[in-house]
Structure formats: structure tokens, C-alpha cells
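Before anything else, here's the structure in question.
One protein chain is absent from this view; the other protein chains keep their places.
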Amino acid sequence: MTKKKKIIATASLAGCFGCHMSFLDIDERILNLIELVEFNKSPINDIKKFTKHCDIGIIEGGCCNDENVHVLKEFRKNCDILISLGECAIMGGLPAMRNGIPLKECLEEAYINGPTVKDVNPQKIIPFDPDIPKILNKVYPCHEIVKIDYFLPGCPPRADLIWNALYALVTGNELLIPYEVFKYD
Amino acid sequence: MSTFVKFIIDGKICLSEEGKQLIEAAKENDIYIPTLCNYPGIPPKGSCRICTVLINNRPATACTTKVTENMDIKTSTPELEDFRKAVIELLFSEGNHFCPSCERSGNCELQALAYKYRIAVSRFPYFFPERTIESWHPKLIKDHNRCILCKRCIRGIKNNEGKTIFAYGRRGQYLEINIDPETSKNISDELAEQAMNICPVGAILVKEKGFITPIGKRKYDYNIIGSEIENQ
Partner (left out) sequence: MGNTINAVIKKYNGDETRLMDILLDIQTELGYISDWTIEQISKALDIPAVEIIQTLSFYHFFHREPKGKYTIYLNDSVVSNFNGKDEVKKAFEEEAGIKFGQVTPDGLIGLFETSCIGMSDQEPAALINEQPFPSLTPEKAKKIIRMMKDGKSIEDIKGNKYGEGNNSHYLMRSLVNNNIQERGPVIFSDYTPGEAIKKIVKELSSTDIIEEIKKSYLRGRGGAGFPTGLKWEIARKAQGDIKYIFCNADEGEPGTFKDRVILTELPKLVFEGMVIAGYAVGAKYGILYLRNEYRYMRDYLEHVLQEMRDDGLLGKFIGGKKGFDFDIRIQCGAGAYVCGEESALIESAEGKRGEPRDRPPFPVESGYLNKPTVVNNVETFCTAVKIILYGSEWYNRMGTKESRGTKVLSVSGDCERPGIYEVEWGFSVNDILRKAGAKTHEILAVQVGGPSGSCISEKEFGRVLAYEDLATGGSLIIIGKKRNLIKDVVLNFQHFFMEESCGSCVPCRVLTVVYKKIIEKIVRGEGKSSDIENLQKWSVYMKNNRCGLGQTATNPTITAIKNFKYLFDESVKNNSESFNTSFNEDEAVKEYIEIFNKK
């Protein structure tokens, strides 16, 4: 009898998808991975909604708006283990550089005063609509909102780190982290 | 002539000049004791506490302790290692350390220590303090977001007339390092460079310098901090 495959879900919140790209950088090892796991909700296979309970949820990006928060909480409910993947999920990352600046100033810079927008937004519109997510007062690391079980740093995390970590987690083998794959940039 | 003394670090018999800073004496004996605030050649302050070791089973900072005959030193018990990790995490929590966008990334001692200890996340809440970047100095940039308040610049850098350039301001969580606008006005390029280099992190930068070394060739890309001492 073959062992039951572990089920993985992934999401990108306030991130740049770089962590997902790095995930794909495991190259041909993705074939090995597919032997070990099956993917549920994830941009990799474009499954939009959880169709079953998952073993592992991988989160890229921190939370900068209320939609991020909803997705993150949904992951916590549907996954046994949650992993914060990359600097943004772990500590807010570059989006959190706005945390020291009042939100109003950020929005005005982004939509009204910034050099790339000031000539193209004569009506000085800042988007606000019930259909678009509401921006949070600051960018939150994921573990400040729900419990996170593991953290994989990097911007993006090196493919070898992601592979080693997932392989160890799925197979129960010992996790090896060589010095050169453990980086914050 | 100086007298030599014999002392023991982690069971290893060591020799050094009497009265030498323990952290430097250990280095002479190929033993690395992690530190952030110590810098060879400038008076120690014992502010980061990372070099805390056990001397005859009592905690003390290796940078402010002078070696004496028969001193028995333990540098790495599980408690000490956990304490060092905690201090590094506290520094990451307290400031705004956005490594991916920092000029010093790869050459930063705080980051290098965090790599050494494989710190993936701080166990303490992140503060995201509101801090400023001083860009109005003629040669230097002072980024308070990254400053770990180790005092190296305060202790190690004076202007040509021997006057203070850097000094502490305020206290506690609002502690900061200020630059004197007068005494820093006419500093030489060499001194500006020295100030940048004495800073363990990217809090003091020389304008128009940064990201010079490509990723892969930076100091700590492949080499663990302290390995140059241990592998001699």
C-alpha cells in the first residue's frame, strides 16, 4: 500500500510572488515532490478554494489588507501546519517599510503626489470601494494574526531551503540547513 | 615587559598577556566569542551583552573583563547560547531591519550573527518604531531604523581636533545616536569611511557608496562570522 500523500496549499498575501517563483526553482525536484504531495488551493494549480483539509499551508507575504487577513485565517482553519515563507510573511518585509509612515501619507504618495502619478490623476482619486480590500493601519507579520508553526527566511528563500524543509516535513527526515541557503536577502 | 597568564576557556588551556580584554585574549587562542558592541582598539562598553560568558561560573561580559591567572571561562553553555540568540532577536524586534533593501546586507554583523544562530524569526513582537533617516549631513547618512545603539561610533570616532561627533541622546526605548552638526561638518572622506566601517550594521553610510560587492562575494555569504578566528 502506498503511503497517503500529504496535501499542500499555498497563498501569496502582501508579497511579490517571488517566494512562489523560488519554490518553482526547485527545478526537476518538483517531480519528486509530486510523488510525495498533492496540491490543493494554490496559485500553482489555480485551485481557488479549499476542497479538503490540508496538511501543510505555505504563506507568502504579510497582511496589508483585510482580504489578506481573511485568507490567512482560512488557511489556519484548513491546514494542520502553517509555514511563513519569506521575509514578508515573517516580519512584514519590504511592504512593512510603510509601518513608520502614516497611512494617509502613504496613500497620497502612491496615488496623488508620487512622481509617476501626479500628472495622471488630476482628480486626485484614492481608490475606496466596498469591493476592494481595505488597507490595514500597518503591515502585520502573519504570526501576529494566527499561529504559525514554521518560518523559512529569505527574500526570496533559496529553493534548496524550501526543498529541504518540505522534504523533511513530509518524510519526517532530519532537516539540514546549510549555512549558505539561510539568508534574509 | 608584560606578564603572561594561563587561563582556561571551555576546557582548553590558553595563554595571553595579563590584563588583556578576555574577548581579544580568546581570539589570540583561536576562540571566537560573539559580540556586536566590541571593536578592537576602542574602549569596551559592555552594552550588547552578547559576549556574556561564565567566569568561575558567574556571568560577565568578555569585552569588559581582563584576563587573570587561572581564570576558568565557559563561553558556550546552552543557556548562554540561548541568551545570545535572544539578544539578537531583541535587536531585530526593536528596530526596522529590512535586510533585503539594506546596503549592508551580507556584510552586516547583526545579520551574520543571526545566520550563525539560524534565527528565522524573532520570538519577540516586532516594534516597527517610527524612526528617521538623517540625510542632510554632507558626507554621511544616519539611518536610525537600523541603529543598534552599540556605541562603537561614539567611542571610536572623533574629528581631527579630537572632538566628539557621535553621542547618545534620550534614554530607554527612545535611546538614539545623534551626530553633531558642527563637529561633523568638515570631516574627511577617510573619517567618513571609518565611521561607516566601525558600524556593525547599516546605520552609518557614506553617501553614494553602497551595494558595491555583488551577492555571493560578500563577507558573510559563505563564511560564518567568527570562522576566521576559529579556523586559524
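Each chain carries a letter (A and B) given by its place in the written order, and its residues are counted from 1.
Basically, contacts are C-beta pairs under 8 Å (C-beta built on N, C-alpha and C of every residue); 3 or more make two chains touch, one makes a residue touch a chain.
Small disclaimer: the values here were computed from a predicted structure and weren't measured.
Peer 1: Would you indicate which residue among A:16, A:44 or A:107 is in contact with the undisplayed chain?
Peer 2: A:107
Peer 1: So which bits of subunit A touch the chain we can't see?
Peer 2: 66, 69, 73, 76, 103-104, 107, 126, 128, 134-138, 140, 144-147
Peer 1: List the subunit B residues touching the unshown chain?
Peer 2: 44-50, 52, 59, 61, 64, 79, 83, 86-87, 90-91, 93-94, 123-125, 127, 148-149, 163-175, 178-183
As a working rule, only the chains that are shown with their structure count from here on.
Peer 1: Taking each chain's centre as the mean position of its Cα atoms, how many Å separate subunit A from subunit B?
Peer 2: Subunit A and subunit B have C-alpha centres separated by 32 Å.
Peer 1: Touching residues of subunit B toward subunit A in the complex: what are they?
Peer 2: Within the complex, subunit B contacts subunit A at residues 92, 96, 98-102, 105-106, 111, 114-115, 118, 120-122, 125-126, 128-131, 145, 215, 221-222, 224.
Peer 1: Could you pull out which subunit A residues touch subunit B in their complex?
Peer 2: For this pair, the touching residues of subunit A are 84, 87, 90-94, 96-97, 99-100, 138, 141, 143-144, 150-153, 155, 177, 179-180, 182-185.
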